[in-house]
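As you look at this complex, bear in mind that one protein chain is not there, while each of the others sits in place.
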């Protein structure tokens, strides 16, 4: 079981769509923001450092279940944790919550594939990278 | 088996992210564009008419598998078809393709829930709406 | 001379474009975020309250001069202040700064027109609204 980390997101007016709540694709942007934040803050291996090592992460699968709408004046928490590693992939579980009510706005997972920025090809996640994330 | 419909999407520069391909959340926007287009063009019940009847569709689940990156000068086709109806929900399958190579960029499904705009609550999809979509 | 207020913005990965810095149209979104924040925090008349009174603000003109690129790990401040009122319009000056270096990333102004949400028409800004903003 890996640790769950948390990032607070400020909802912006440009995130709101014609239905007067956060647009459904923006949830994936909130998740991405949280992962970038947590890579630096919690895993101590920022995306910039990861890229400088010649590596990248690309999303292979995204699965999201929408529970409750998010409104402009809501405060939002994104909690993520690693679930598993397998070859070039890892699965990250996420929950997006209303900060005040702690009710879940959405939850799901994303499978990320580690790639070499030189070749663009998937590469088996090396032990030293797993070690960084397996906390 | 329901019919698959198709919409062509023009990739815009603002869809491209720092990795130089279409940003992963924009795929959901391409899908939404295709559904709006096909509601009017193919199902002959535009979103505007649907809203005027006091109804709306909200995404309950989105599942997407990313296969190949989409680049700025790519031409993109989004093909969708209804898979099933169940209570207030229907499942829509989608494929996003490169128009030239016909290779799949992404595929997946979205579950939509029909809601009353008055109450905000889910409502069992009535037969006359199913009939419109069951083509 | 009216007071300048400040809002801190977190740059998100989805704000970054293919040139690896904040996309040029997102500056207007940062400005809008700052105005919403400052309406509630500083002017004590939130956009929600304003809308509940039957009013809205629409942008009539936007003018922006880009000075320095904003990068993903930059911390950004948006400072705005009222410059003038005239009929249905007011002009808001803004500066977008790098929080660490205090150098200006962009500056400009937006003219906002006050509208009635009922009629959609411009309405002369009433004295009690000017009083709220004229601080």
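We just call them A, B and C in the order they show up, numbering each chain from 1.
In this section, contacts are C-beta pairs under 8 Å (C-beta built on N, C-alpha and C of every residue); 3 or more make two chains touch, one makes a residue touch a chain.
It should be emphasised that the depicted structure is a prediction, and the values quoted were computed from it without experimental measurement.
Per the touch definition above, the residue from C:28, C:88, C:104 or C:122 contacting the chain not shown is C:28.
One chain is missing from the display, and on chain B it is touched by residues 10, 12-14, 26, 29, 32-33, 36, 46, 48, 72-73.
In the full complex, chain A makes contact with the omitted chain through residues 13-14, 16-18, 20, 23, 25, 72. Residues of chain C in touch with the missing chain: 19, 24-29, 32, 56, 58-66.
Just so we're on the same page, only the chains that are shown with their structure count from here on.
Comparing the residue numbers each copy contributes, chain B and chain C share more than half of them at their mutual interface. Averaged C-alpha coordinates put the centre of chain A at 29 Å from the centre of chain C.
For the pair chain A and chain B, the distance between mean C-alpha positions equals 23 Å.
Counting only residues that touch two or more partner chains, chain A has 26, 29, 32.
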